[in-house]
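Questions regarding the structure given below will be posed in turn.
Here the complex is missing one protein chain, while the rest keep their positions.
Residue numbering begins at 1 within each chain, and the chains themselves are lettered A, B, C and D in the order written.
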Amino acid sequence: MWLTQPLRERSTQIFLGVLFAALAIVTFLHVAMPEDSALYVSAYTVTLLGKYLCYALLAVAVDLVWGYLGILSLGHGAFFAIGGYAMGMYLMRQIGDRGTYGDPILPDFMVFLNWQELPWYWLGFDMAWFAFIMVLLAPGLLALVFGFLAFRSRVTGVYLSIITQALTFALMLAFFRNEMGFGGNNGLTDFRDILGFNLRTDATRLGLFIATGIALAIGYVICRGIVTSKLGRVSIACRDAEARARFLGYRVDRVQLFVFVVSAMLAGVAGALYVPQVGIINPSEFSPLFSIEVVVWVALGGRATLYGAVIGAVLVNYAKTVFTGVMPDAWLFALGGLFVLVTVFLPKGIAGLLASRRKGKQDEPGTPAAPTTTEATA
Amino acid sequence: AEDPIKVGILHSLSGTMAISETVLKDTVEMLIAKQNAEGGVLGRELEAVVVDPASNWPLFAEKARELLAQEKVDVIFGNWTSVSRKSVLPVVEELNGLLFYPVQYEGEESSENVFYTGAAPNQQAIPAVDYLMNNIGVERWVLAGTDYVYPRTTNKILETYLMDQGVAKEDIMINYTPFGHSDWQNIVSDIKRFGSAGKKTAVVSTINGDANVPFYRELGNQGISASDIPVVAFSVGEQELSGIDTGPLVGHLAAWNYFMSVDSDANYDFIDQWIEHTGNEEAVTNDPMEAHYIGFNMYIEAVKKAGTTDVDAVKDAIIGVSVPNLTGGYATMMPNHHITKPVLIGEIQDNGQFSVVWETPSTVAGDAWSDFLPGSRDLIADWRKPMFCGSFNTATGKCGASAGEMAAEEAE
Amino acid sequence: MLPRLSPPQLAFNRQDTIMSILRSLTLLLIALVSVLSFPASAQEDDLGKALLNNLAEAPASRVEEAINAIVSSGDERARGWLEAYGNNRLSRIDDTGQVVIVLNNRGRDWEIANPLTGENMGEMSRRELDRIAINNRIRGQLEGILAMLDLNAADPDVREASAQDMMGKVDASLVEPLEAQLEREENASVRNRIEEALAIYRVGEGNLEAVDVLAGSLHPRARAALNEAVRSDNPALADKAEQALASIEQKLKLNRAAETLYFGLSLGSVLVLAAIGLAITFGVMGVINMAHGELIMLGAYTTWGMQQLLPGQPGLALILSIPAGFLVAATAGIIIERSVIQFLKGRPLETLLATFGISLILQQLVRTVISPQNRTVVTPEWMSGSLVINDALSLTLNRLYVLAFALIVFAALMMIMRKTRLGLEVRAVTQNRAMARSMGIRATRVDIMTFALGSGVAGLAGVALSQLTNVGPNLGQNYIIDSFMVVVFGGVGNLWGTLIAGLSLGTINQLLEPWAGAVLAKIIVLVFIILFIQKRPKGLFPQKGRAAEG
Amino acid sequence: MLKIEKLNQFYGESHTLWELELDVPKGQCTCVMGRNGVGKTTLMKCVMGEETTSSGSIQFDGGTELTKQKLEERSRLGIGYVPQGRQIFPLLTVEENLRTGLAVRKDGSKKIPERIYELFPVLKEMKNRRGGDLSGGQQQQLAIGRALVIEPQLLILDEPGEGIQPNIVAQIGEVIRRLIKEDGLTVLLVEQKLPFARKYADRFAIMDRGRRVAEGEIAELSDELIKKHLTV
């Protein structure tokens, strides 16, 4: 089975080992340590880590399409945000009549803007199962339609990158519009419960953190499964010599579409888990610059390695958290400098550094180096 | 000595909002320095804890949590945009913090833990419209704003208000633009056309931030002068003007509760202090800075009154506290956590300052819930016991759900 | 004699020309003084002082009178006083009550002068001064008074402008003087204006013939008057007005179309300017230059810096900024190329990562070194206002200049890329670096020069943009996405593509805006781009043939 | 003209050229032969500077140490290169492809010598077509033409006949001979096809696994040698 294949693989075992160990340790330190202990992990930290893990899952999704399929998506934030909105809509409906205006059905912002009834696309989001399906379906469907059009017409390279960017940009502007019924610029906030658990308790936070960790593990295994399967090799084939793959009988557009949709769904899940943890979803998640930043995490971690994406996402965001607190006036220098230094001195990202550490071992198949073709000028 | 009182500062120092928010960080730092020079409060020093939420709304929530949970600050001064406040709100409520919010906003909110020292719509928009209607004789209105909640709400309130005043629907034009909109050609041309119907026309602008510069430039270039179609802005202050060549804008208006040009000793002292603090002769002050000035002093007074920095004690103590504002009067914290403010209308001058042309005869108390919105007409907020409610419905006599829940938690 | 004026409110008055009009008025005022043969006496100073004090102390309702008193006093210093008053420069010293003119009102200490003697009184703290209040209404009146006087000016252009200002402002009291003016007036276009101004008033009175006068007019006031007439009870008048309006509408439509086209081209030219540098660094060199926006920003800040260096000469500073902006941005480009990009040869995607970092650094650098706030860049006189084609159509000058500038920059770049050796070498190097070097092309030098060129052009864009929008740390961020969009839409590596893409996207956007609104228009344009790329996966001007497939 | 001594080259860890020695006498055509993957192309790249060598020396024209020269300087010294796989600039027109070579011409001429078009008339015909659109053989002709534009003293040809129609291959051979005779050109040729090598080369060198295993006058190229080194 393609899904169990990666479990036999050393790198995946290590990755999962580290991830689960981290989950366990954090949980233990949070639950069992007294609050004044130096080892105590506060709920704040737990949520923070949960957020990093969401970003990590998003980065893995991006790496899947970029690293292995050569599709530099500058719009993955869109799928992330849509997943987030689906979750946000569910959480919004869970507020019920506890909103400021006490309307049992309409969210506050709708009352506020004189909406009389719930728009049709909000229907069903009061049910968890429906919302959770939409978390997968909405981004998946968008990716399917968008990808179908784009791959069918063989849009590649920067052209594809830019239309993904246009997609997320257009969605951002659309979601900014108050008429859209998604809360405009303010987005959705003031969440209370998820599945009946109070979002403002530490236990729920810990639960979400663990759920995110598990989602990341599953997402990672799925991606790893794809890339170690024959389909993964076909993806690389499509990335490097599209025409050749086609002449071998592979439907390059289908391959691309499949992987793209899977990736979009993973991004959607990441977004859905992100929202309850940060407590807000708003259109800035659609911002093209955010999507570019995600790509930067992946590049920094090391493209086409998957675990590199995780490292990149966690590292950059951790750096951000620390720098914005420690050196609020100068953190951009540090972050920008980090990007520059990594690119210049670590051509294969941090994963490349790790890989060169354990040099001597046979190169694993299925983790090919990023090609050095001039994609951008093609 | 005792531990210092920790003051969290939650203003964006990078990203799109840095333009507006950095000065607020500096302001609070200045106020803290001054307070410490005067011996702190309750014999304790004050200490600023600065973080950068980087104009990123989820990050605001995260940083607020960091301030309250990790840094254990006693009070937070921060936020600019409504969305950042909305993002932070659940966090301050959950961790029972104190937040002083210094910017004019759309109202429709009153939190137990937040003190709104900027203007509510009734402290800015409505008086400004009154002025245009009564003193300038405006009959036709363009409500132009950036497409987000503050302009939406303000315009909604104004529309209702104007229609109540007998303005016909076709005499109101409403227009929304995206954030950072930079190409105003069509819209200004529309405004020009709208204004050529023979009736005196004015633009009420809730255009936000960066979009203003190209907007005013286009106004000037298309030959719309203040004497012709005046623009009254609610988001353009001295800070924004410092980035605009004000030559062509002389005479356009803004409504605020403070202008740097206000002729009062408190203001002059404040300006001197600010210039000294920044080391820049050209440094300007603006309304949100005054709001922080007031908020900070109120906090100090409340701490003195309560004799502790304990959040609940301060919350109780601060209602009713009066401190001088910078325009020569006093600001009082009302039970709804809004404050009393004078409303001033200023005209832009060529030196980047406003000259006050009109002001309310006395201060106006901020309304948490607008009288001109159907959903909130009956709501009031009062954080004194026994009512202790952010959205009390006077019609049903019940407290809104959220506040009820909080009160219940409180009781436990 | 000065006509007794009711205060007309002036429409479409160019604030900035008021000063020059006032200046040209001086002579006239002096002439008037002699006509009035005002008794010049030793107490003249006291009289002026009294007039000013009168103004300073007048309650809002009597300010008008006080002004009229000053005007009719015939004092030759009156112009200066009114000018100062109109500009908020008239103040009183708190202690003495003396009225002074503020020469410089920036900062805490203001420079003041004695309005009576013109003598400079040095600096005085702002605290000690009390401004004599003026507001829009009074300012309007002030301008009205002066405009009426302008009808007598020697320069026919001034007369025409002031006659135009009279449109829609004529009331019964003005009819007679205007008719008299009409008698005297020889210049045809001025006459036309006065006639139209009178006709607007007469249509309001129900005069049928006046409708004919207005029939062809594009002036908004004329239209407003006719609109009102349509609603009148007099069916004959309403009918006639309706016809007149219909013919006007016809003309207006054309003008609107022309205007929209201009808006579109102008927006397009901004896009082209912002993108054209990127068309080189990204399109030709293949560097995904996320710092492109910040290079634009540097150009804009250079303009600001120049204006700081040359205070009072914004025009000269702007012109000097063109080479300076190019050099600053090009130098920055060279530094970026040498310090980072050169190590990323053959790894174009990684340039995204590095230049993203650089863009963060540059932004924060500006915030730290200069200020997080926007900076003021002054628009020089000759770039302000608009080029009036007719009453309904005028082209804003700053945008006209930017449009021309964009075309010039484009043409120059085209020349460099097509006709010079550099252009050939850049393309050879990007297509096959090793081979190009084998052919003796000094690839490193080519890289530096190309990147410098692309960056320099970004700097030029910044200089131009400083005339349209904010000069602040976020400037670059606002243009980077659009720039990439334009370059790609046009077809990577094709300069013509960038030009056409920019102009057409701009035009489409402006065509859509009136009926879809600004936000929706933008969304539609983006969706259009997405769909268009489906049709033409390699942009507007794709590289065709086998070559492109590699 | 070209003297290679003790040349070693590595691709990462793999040792491709071993202590390689090669002499290319002036005014002659030396043909390097060898099975696929023995390192012929690598050797050419080392001479051109596209690959870096780890040790050894390459002396050009009696003294200039090539390993110390930058890639782009070597063409200035008068080395023209026709790489394997043509490596034309696909998006430049044929004429532009040729013009890239003008920069290093000694006489500073800004015009493409007519002679090139005489040698390859098809290039003139297709002057304005993009290089990448040409057929394989046309591209090969373009690559040779481009190398000739710089008027080299030493011309390196890596399998020049590959993909070219027979009469043109013959023509290329003739051109080589003519240039050698008329201009005193030195040619370093990589060629697999024996008849061609026999006909147009003066000398041969055989490589095997990165080493030179035989060398001599073309006449000395015996069947035995061929059997030993060129068959699998």
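In the analysis below, a residue touches a chain if its C-beta (ideal position, glycine included) is under 8 Å from a C-beta of that chain, and two chains touch if they have at least 3 such contacts.
As a convention for this text, contacts and distances are computed from a predicted model.
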Checklist entry - Looking at UniProt, which of "Urea transport system ATP-binding protein", "Hydrogenase expression/formation protein HypE", "Cytochrome (Ubi)quinol oxidase subunit III" or "succinate dehydrogenase" names the chain we cannot see? => result "Urea transport system ATP-binding protein"
Item to check | Sole residue of D:134, D:150 or D:201 that reaches the chain not shown, by the stated touch rule | outcome: D:134
Item to check | Full-complex contact with the absent chain, from D:5, D:95 or D:162 | outcome: D:162
Checklist entry - Going by the touch rule given at the top, which residues of chain A touch the chain that is not shown? => result 1-2, 226, 229-231, 233-234, 236-237, 239-241, 243-252, 254-255, 258, 365, 368-369, 371
Checklist entry - What is the set of chain D residues that contact the non-displayed chain in the whole complex? => result 11, 35-37, 41, 84-85, 122, 129, 133-138, 140-141, 159, 162-171, 192-195, 226, 230-232
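We take it that only the chains that are shown with their structure count from here on.
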Item to check | chain A and chain C, separation of their C-alpha mean positions in angstrom | outcome: 44
Checklist entry - Residues of chain B that touch two or more other chains: which are they? => result 13-14, 147, 178
Checklist entry - Listing for chain D: what residues touch at least two other chains? => result none
Next on the checklist: How do the chains pair up in terms of touching? List each pair.
Outcome noted: A-B, A-C, B-C, C-D
Checklist entry - Tell me, which parts of chain A touch chain B in their complex? => result 42-44, 47-48, 51, 97-102, 109, 111-114, 173, 176-178, 184-187, 189-191, 200, 274, 278-280, 282, 284, 320-321, 324-325, 328-329, 331-332
Item to check | Touch list for chain C against partner chain B, complex | outcome: 9-16, 87-88, 105-108, 126-127, 130-131, 133-137, 139-140, 143, 168, 220-221, 223-225, 227-228, 259-260, 263, 266-267, 270, 363-364, 367, 372-379, 384-386, 394, 396-399, 468-474, 477-478, 509-510, 513-514, 517-519, 522
Item to check | Interfacial residue positions of chain C with respect to chain D in the complex | outcome: 421, 424-425, 427-428, 431-432, 434-443, 493, 543, 545-548, 550
